[in-house]
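Here the complex is missing one protein chain, while the rest keep their positions.
Lettered A and B in written order, each chain numbered from 1.
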Amino acid sequence: MEKEKNHSRPVEESDVKDNSRRDFLKKSALMTAVALTPVAAARAAEMHMDERLAQVFEKMPLHLEINGVAHNLMVEPRSTLLDILREQLDLTGTKKGCDMGQCGACTVHVDGHRVNSCLTLGIMVNGKKVTTIEGLAKGDQLHPMQEAFLKHDGFQCGYCTPGQIMSAVACVREGHANSEHEIREYMSGNICRCGAYPNIVNAIQEVKEGGMAI
Amino acid sequence: MKQFQYQRASTQQSVLDAISKPGTKIIAGGTNLVDHMKHGIIAPDKLVDITHLPLKGITPTKTGIHLGTLALNSAVAEDALVLQKQPLISMALRAGSSQQLRNMATVGGNIMQRTRCTYFYDTTMPCNKREPGTGCGALEGYNRMHAIFGASDKCIAVHPSDMCVALAALGASVIVVGKKGQRLIPFNEFHRLPDDHPELDNHLAKDEMIIGVDIPDNNFAKNSYYLKVRDRQSYAFALVSVAAALELSGTTIKKARLAMGGVAHKPWRLFEAEKFMEGKPVSEDTFKQAAQIAMQGAKAYENNAFKLKLAPASIVEALKHAAGIV
Partner (left out) sequence: MPTRYINRSTLQHSNIPTIPPLQQQMNKLNHPKSSTGPSRVDGRLKVTGAAKYSAEYELSGLVYGVLVGSTITKGVIKSIDTQKALRAPGVLAVITHFNTPVVPGYVPEKGKPEPEKSPLRVFYDDKIVFNGQPIALVIADTFERAQFAGSLVKAEYTEDKHITRLTDHLDKGFTPGEMFGMTPEYSRGTVAAWNTAPVKLEQEYIIPSEVHNPMELHACIARWDAENKFTVWTKTQGVKETQNELAAFFKLPPENIQVNSKFVGGAFGSALQVWSHEVAAVIGAKVVKRPVKLLLSRQDMFTSVGYRPHTWQKIGIGATADGKLVGITHNAVGQTSAYEDFAEFPTGVSRYLYACPNVDTHYKIVSLNVGSPIWMRGPGEATGTFALESAIDELSYQLNIDPIELRMKNYAETDPQSNKPYSSKFLNEAYKMGAEHIGWSERSAKPGSVTKDGLLVGYGVSGGVFSADREPATVKATMMADGMLVLQTAVSDIGPGTGTAMVAVAAETMGIPAEKVRFDLGDSSYPNAPQQGGSTIASSVGSAVYMACTDLKEKFQQLIGNGGKDQPDYVKVLKEHNLNKLEVVTDSKAGSEVDKYQMYSWSVHFVVVHVHPATGVVKVDKVACVADSGRIISPKTARSQIIGGAVMGIGMALTEEAVYDHRYGRLVNSNFVDYHVPVNADIPQIEALFVNKPDPIINPIGAKGMGEISLIGMAAAVANAVYNATGKRIRTLPITPDKLVEWDVVS
């Protein structure tokens, strides 16, 4: 399924505070569009120029397959995968807990590997497959790890939970769930302030011992 | 984060062309660079993405193992060849960071990572490394995590890597390439001490890039240990870490390698202590004496005096583990 979606909100005329920016297009008559690199466009915008034009040149096309759905987006190179998921695609299951790679709440799978989406520039995973918590269940049927988290109460507030579950699935797939000790070590990149760690370990052990293909 | 231009490089040459222009930075895993950009520590005009270059390989060479600069930290940590021949590197990598970050971070990026000094990170604070001439915030500030070796009054930050401590101990070489061609930098000479120019972390020229690391073969595989002491059991930077590698002949130490992390502006190789141990019997006493030799010249600041105890204690502990006498 091919899906065109871009939720970035264009600035409306009424938002423009500085009239001089509106004149930018006129002023820039001598400038050819191709000569405008994104940085030049950013500078142009800083120098009272039209931000709508700047915006066009600041963005790059990004093709991602997220949870099996193809997305063709236009993004700024500085946009992280996390912000693209949460703010542009309304996939808010992936959480922002620190935005600096220090808590694991934003964990997603890129081409099957768990990564921190807050430190991943969206543009750098162009063409890759991304799986988020929303893509784990098959319709109404929960993924075994989701079931195990439910059964063992591997959470309280639920905020770190999507990251924990994405990490837990990867932990088992990687072969790092062979003992309680190993699970704890390989799940230490996901902070849970509610302190559900023992329950998380129990959930992962159950999935691992269940031997289901996950 | 400032807006920047993004370029995906398809050849080494295009990377070298790109970085010859000011304001351009190489990005690979991004775990350190994106973090810095978010903190406002640097604001490049352009990023050149090298992750599509064919530099991911972990391969045997005639004299050892070659790690491509883009080999992921997680891949190196679990590589069969590395585990068999250089388990110290795997141990060090697994002691660092989280699996998510190791899945992103590369060998080259790990080597290039910058200090975690809180004054470096906080752009409202003085820091000669971030902004030369502003002073060192840590010198008379909160310096619990800081250096006890080789610091200057310009900077007392430490290098945060675990992998690099192991690579330093094992005498690896960093392969770099620039416009003038390729050169090999012995690991111990790659990173710098701060001296008067803490803004420079290492001896990589501005127009050069790392393409890989060579680790020479050795006989340390059976007797290697990486000890990391930190404030929590995982996912924390080292208060002190020790890479210890021994080649034993019976109960005699034939060869020894020792390096520390969390104590200096670079991975801190302990040549004197190594030399002392060679020919000595495996014993706690040998290791304690080696630790004392290792600590010569150490200097503490207000909050890190504990490292003068923790470092030698950790050296002894790591060596005991390496020798199998724990």
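By definition in this document, contacts are C-beta pairs under 8 Å (C-beta built on N, C-alpha and C of every residue); 3 or more make two chains touch, one makes a residue touch a chain.
The structure displayed is predicted, hence computed values, not measured ones.
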Of A:Ile133, A:Val172 or A:Val207, which one is in contact with the hidden chain? A:Ile133
Residues of chain A (touch criterion as defined above) contacting the omitted chain: 7-11, 15, 17-18, 42, 45-48, 51, 54-55, 58, 76, 78-79, 83, 86-87, 90-100, 102-103, 105, 132-134, 136-137, 142, 146, 149-162, 165, 180, 183-185, 187-203
Using the document's contact rule, name the residues of chain B that touch the chain not shown here. 1-3, 40, 116, 118-119, 121-122, 124-125, 137, 140-142, 144-145, 229, 231-237, 239, 285, 288-289, 292, 306, 308-310, 312-314, 316-317, 326
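In the analysis below, only the chains that are shown with their structure count from here on.
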Chain A-chain B separation of Cα centroids, rounded to whole Å: 29
For a test of understanding, state which residues of chain B touch chain A in their complex under the given definition. 1-6, 8, 27, 30-31, 34-35, 37-39, 45-47, 49, 51, 74, 94, 97-101, 103-104, 233-235
So in the complex, which bits of chain A are touching chain B? 37-39, 42, 58, 60, 76-78, 80, 99-101, 104, 107, 113-116, 119-121, 123-124, 126, 167, 170-171, 174, 176, 184-186, 188-190
